[in-house]
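Excluded from the complex is one protein chain; the other protein chains are retained at their positions.
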Amino acid sequence: MPITLRLRRRPTVPLEAEVLSPDALADRSLAEIRALTVYHGKRQLPLGEFFDVDVEGERGDDLVLHGELTKVRWIGRAMTRGSVTVHGPVGMHLGAHMAGGRIEVHGMAGDWIGAEMKGGLIHVHGDAGGQIGAAYRGSPRGMTDGTILIDGSAGLEVGMRMRRGTIVIGGPAKSFVGLQMKGGTIVLLGGAELRAGAWMNRGTIISIEPLPILPTFAPATRVNPGFVGLLARYLHPFGIRLPHAPEEGDYRLYSGDFSVPGKGELLVWRPAAEGVASRESVGGGI
Amino acid sequence: MMRITGGRVYDPANGIDGAVKELRIDDHGRFVDAIEGGRTIDATGMIVFPGGVDVHTHVAGGAINFARAMTPEDHRRTQAFIRTKNRRSGLGGMAPTTFATGYLYAGMGWTTVNEAAVPVLSARHTHEELGDIPIVDKSTLALMANNEILLDQLEAGEYERARSVVAWYIWAAKAYGVKAVNPGGVAAWKWGHDAKQLTSPISGYDTLTPGRIITQLARICDDLGLPHPMHLHCNNLGAPGNIATTLDTLRHLEGSRAHIAHSQYHAYGGDGWDSIRSASRQLADYFNAHPGLTTDAGAVLFGDTVTITADGPWQHLLYKLTGRKWGNLDVENETGCGIVPYTYRPSNLVNAVQWATGLELLLLIRDPFQAFLSTDHPNGGCFWRYPEIIKLLMCADFRNECMAKLPEAIRRRIVLPEIDREYTLYEIAASMSAGPARALGLSKKGNLGIGCDADLVIYDADDDAARMFSRPRYVIKGGEIVIEDGEIRETPQGREFLVRPPCDPDIDAFMRPLFEDRYTMSFENYPVEIERIEHADVRPCAPAP
Partner (left out) sequence: MGGKVTCTLGEVKQKADFIVYWGGNPAECHPRHFTKYTIMRKSKFLPNGRKDRTMVLVDIRETKSAKAADVFLQVRPGKDFELLTILRALIKDQPVDNDRIPETGLTRDVLDDLIRRMKAAKFGCMFFGMGLSMTCGKHMNSAALLTLVAELNAFTKFVAMPMRGHGNVTGADVIMRWQTGYPFGITFNRGYPRYNPGEFSTVDVLVRGDCDAAFIIGADPGGTMPQPAIDHLKRIPTIVLDPHITFTSRLARVHITTAPQGIAAPGTAYRMDELPLPLKPALKSPYPTDEDVVRRINAALDAKPFWLPEDGRPRMLTAQV
């Protein structure tokens, strides 16, 4: 049975609670869990001050959190196993550095989701902040494996310096998607603002909507790469539909960013039904 | 007052090699013959050393501060010093913060450090940082060998004038001595060039060669009677085959005192990166034949670090080789510096040669009063890793174990496998304390004799030298217990050593117009006021008659 934590007292300043992770809670008694330290601003307080903790029957390594957790940071940080399910919005650094297990949020999430993560799955059923799967400032690489799925919109610098793994953004993303990307795949179902793929070295950004392309990418060629089919099959169970059948359309491939010079790929979907006249607009000017 | 009884004392400055001896400290923090009362530390079964002295490190000033800003990723994976009621917070790592620098040095028993590269123009900044480094005593060396006002005097053959210029700069910087980095090469770098030949004129000059700068500057340091001789970073740092330059440099120094900085980086044979090999034997032979010369190893340890040097051309090359971050800061009229994070890997043949060369020099130079422990922090490795080097020096088996992990091809390029010397505790004490203190001319440091500063470190005897030297039982600084059982007890403010060499009274009038032409700061604002130095200790010079 899962360990259930309900927010009892709303934090007035950020509450840093990296103990909200299966690794930190699974092997402890209820009393020990309630006594774990959280940081309410500069005050070190027991977890029990903020959360009612309950468990029915035998404990597994699954957590369920309830409440308005917008100010609660570092949920699922560096977790390696089990699951965290959140009913409500969460704050920054959700699943940062995580290596395994699953996080599911029924609500919005803040910046730095899955930053520098090594494995596992994060699924946010709502809008998200920036720097998803990114490298922290100065770090050479962001996420190195795992999957991050955002149903809603995303902020700046999604997948900044990511090395491997998959990020899917359901809604619109802001600028600098895949900034300095080194590998892995970003799927944009709702397009992105400016400068997608800026300074990318390697890796792939797939956009289903038209995308402004930087002038330092090579002009488009038409492709229908086989790996998109594989990716579509991987994402299908999550309810994500990635078009790839040749009769539906094809992808425009732009490679770059030549300013690096890099060998990354931007793939922009163009449905077959679209006429020649509008072709120019796909991936055209900003 | 304090007495330390029962410990085995290693005090090379007084030839004491492991004798059990009682040490007595008075209320002024000095060793004395006799005291009444006070605390007694029973050091029976323990080992007593003079506090460590780092002759060459980079812990304060614009360059290391630039490095700190460039490496936030390193600050997040390091030792955090948490604020307590009487201790400031800080971070360790490749470029530790100021408070942490003091805690880390003291934590392993080092009590005096020499910041080896200070641009006079930003000396005020360096001293402000040093003021925030607790516990240890400090000294600084002013960068001179690319100072264009000085070079112009040398080019014109105005030796007397040049000597006064140097003296003026030392006092302006409130420095303790003179550092020469890649003489002429940094000045050339400001045009994107380098100075690799000691006998070719440098960029921007008609006749002045690096060789002449070296000879003249060494003579100036001697004539001014500085306690520490010219501290020289030779030309051609890090380049395959640079042993020729280094030996040529040493010949230019015949007749003068000199300290050669981080000689590991200057002892390579071969003629390219593919053929680089250790030339430590040639360099060590020279030192063994010239007992007046001193050097520090600049040893390399495998792992991550950040390289910082006034050698801008080398740093640009390193940036191109690594493709990582690069910082560069040229300082008007005086010097420059480059900063590149770097990882030394055992699988990299060049790095493996560097690792071996540093150890070879320490092992092949026979007199530990000539070759000192250093990593040129942070260039070859961080200072808090010194205990690892001590273990490598003291234990040939451990050395062989480490060597076994290196690529097979390394064996033809190094001489380390042929060396079976193991340092004794006495020799370690000489190389980490008594030797560097003597080279620095700090007569009351690295010495447990009567009248000297009561800076000492007490270790629990341990077969694992790395463990023993990284966790002293007690560290005593100026008679005060600062570390006990690995915990920081007190954080007193150390002193700063400096000198006021004699100079021509008219030198201000001479400098002013040149200064106003070259610099962008007013002449009056340039010298650091003595009041700005916390606990200044002005040491005497012994100028030539």
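Letters are used for the chains, namely A and B, taken in the order the chains are written, and counting of residues starts over at 1 for each.
Keep this in mind: a residue touches a chain if its C-beta (ideal position, glycine included) is under 8 Å from a C-beta of that chain, and two chains touch if they have at least 3 such contacts.
Only a predicted model underlies this, so the values are computations on that prediction, with no experimental measurement involved.
Q: With the missing chain put back, one of B:Phe31, B:Tyr268 or B:Tyr319 would touch it. Which one?
A: For the chain that is not drawn, the touching residue is B:Tyr319.
Q: Among A:Phe50, A:Trp74 or A:Tyr251, single out the residue that touches the unshown chain.
A: Only one of A:Phe50, A:Trp74 or A:Tyr251 touches the chain omitted from view, namely A:Trp74.
Q: Among A:Ala96, A:Val124, A:Ala196 or A:Leu211, which residue is in touch with the absent chain?
A: A:Ala96
Q: Write down which of B:Arg8, B:Arg24, B:His58 or B:Arg124 is the residue touching the left-out chain.
A: The one listed residue touching the chain not shown is B:Arg124.
Q: Touching the missing chain, which residues of chain A?
A: The missing chain touches chain A at positions 12-14, 16, 18, 39, 41-44, 71, 74, 77-78, 92-93, 96-97, 111-112, 116, 130-131, 136-137, 140, 175-176, 179-180, 194-195, 198-199, 214-219, 257-261, 285-286.
Q: Spell out, residue by residue, where the missing chain touches chain B.
A: Against the left-out chain, chain B lists 60, 62, 65-66, 68-70, 72, 75-85, 87-93, 95-99, 103, 121-122, 124-125, 128-129, 132, 190-192, 204, 316, 319-320, 323-333, 336, 339-340, 487, 517-521, 525, 529, 532.
One rule holds in what follows: only the chains that are shown with their structure count from here on.
Q: Distance between chain A and chain B based on Cα centroids, please, to the nearest Å.
A: The computed centroid separation for chain A versus chain B comes out at 47 Å.
Q: List the residues on chain B that touch chain A in their complex, please.
A: 70-73, 76, 324
Q: Quick check: in the complex, which residue numbers of chain A touch chain B?
A: 136-140
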